[in-house]
Every structure is written in structure tokens, then in C-alpha cells.
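The complex appears here minus one protein chain, its other protein chains still in place.
So, chain A:
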Amino acid sequence: MCTLEKRGDLFLLTLTGDGEHRFHPDTIATILSLLDQAKSQSKRGSVLITTGHGKFFSNGFDLAWAQTAGSKTGAANRLHQMVESFKPVVAALLDLPMPTIAALNGHAAAAGLILALSHDYVFMRKDRGVLYMSEVDIGLSMPEYFSALVRAKIGTSAARRELLLSGKKIRGEEAVGLGIVDTAAYDSAEGVVEATVRLGEKLAGKKWSGEVYASIRKSLYPELCGILGVEARVFATPKL
């Protein structure tokens, strides 16, 4: 379901197989453990790139699994379980001591889009794939940390409205215009991945301290850190 490879300085996290890469508690646990692995192997110049195979980056939580609980409360509990267990994934990415890049091979919806937005850079395809916060359409409530992440990463109220309230399926060009992704200039999944590898190698070449990088990253998002319980250990008096 999910693999971690090393390519020189780059860690490549891949959501494998041709399905929707929905987040089931097992998938979430695997992603978390792979992020932990990347963290423990990180050194100066490390960079993480996350991508997927096939038509989907990820279509969000495994709602079908929630439904098989057999009752309304059972389903609600399972959904709640997934929402809660996914928080540490966002926290781990916020805390990761290296630059992070999401290479969207395809559609990213709901929790799948949240996974993408938890990265420092998001690259998307021009020709295929949409961003879609489906919650408003399927009547799911938005977890607080999802909204906090959107507020942290997306600056204009118009963009936030389009993303969260309109139920729109946003394609690459529009996503760039709204400031949701950094670039959508690629006509294939390979194109996106190559571009992220190029950026990754450029960032790797800076040989930044992962600890300093992560500390500065967290200090950019104090509200989100607070909600996730991530310690943004920004010193009140600098070590000059």
C-alpha cells in the first residue's frame, strides 16, 4: 500500500497500486511508520517526495470501511478513529526535519488533499487530476485540524471559500491561480515526479540542518501546531 525508497538524498514515499489509496487505519499506521523511518534516517540535504501510482493521489478516508461497522454509531466511531489517527500524520510532516514535496499524480480529495497540503511544496498535473474537498457534498463535518491547515497554507478568503465551501473539483491551472498548489505545468505523472525530483535535488544541495528547517517551518504555522500539539520550539531569545 505504501513504500519508502531512498534515491540519493531523496526519500520517495509512494502510495502504491492502482486503487484510490484511501486511508484505512492500517494505511495510516504504515504512512506514519514510514515517515518515522525517514525522520530517523534524515541528515543534511535530505528531502521527502510523496507521490502515488495510477489515477489517484488519494481519495481520502476509507468510508466504505466505516460503513461496514453495521450501525450508524459504529460508522461514526470508525470515521472518528480515522480522523484522530490521521492527525499524527499531519503532525509528523510538520515536524519532519527536511523539506517535503507532494507530487500529485492524480486526484486528491478530502484527507488525501490534506496529506498533499501538509507538504512544503505541492506540484500537480495540468492535464489530469482534481483537488476536491468533498465534505460539503457528502455532509461530513470538517475536523478542526483540516481547517487550520487550509487557513495556514491558503491565504485568500476567496480561495478558502472555493476549496472548502463550493464543492468544486479544482483542476491544475485554477489550483495555481488560487494559490493552493505551487505549479501545475506537467502533462503526465512522470512529468510531475521529475519536476519534484529536480526541486528536491536543488533543495538537497543547500545541505540545510533538518532541525533548523523543521523549527522554522513550525514557526510559520503556530495555530496549526497548537491544534496538533506540535511543539513549535521557537526561542524567545535567539541563539545569536
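As a convention for this text, a residue touches a chain if its C-beta (ideal position, glycine included) is under 8 Å from a C-beta of that chain, and two chains touch if they have at least 3 such contacts; residues count from 1.
What we mean here is this: contacts and distances are computed from a predicted model.
One chain of the assembly is not displayed; among "Sodium/hydrogen exchanger", "Hemoglobin subunit beta", "LOW QUALITY PROTEIN: enoyl-CoA delta isomerase 1, peroxisomal-like" or "glutathione transferase", its UniProt protein name is "LOW QUALITY PROTEIN: enoyl-CoA delta isomerase 1, peroxisomal-like". Shown as candidates are A:23, A:145 or A:213; the residue that touches the absent chain is A:213. The set of chain A residues touching the chain not shown comprises 99, 120, 152-155, 179, 182, 203, 206, 208-209, 212-213, 215-217, 219-220, 222, 234-240.
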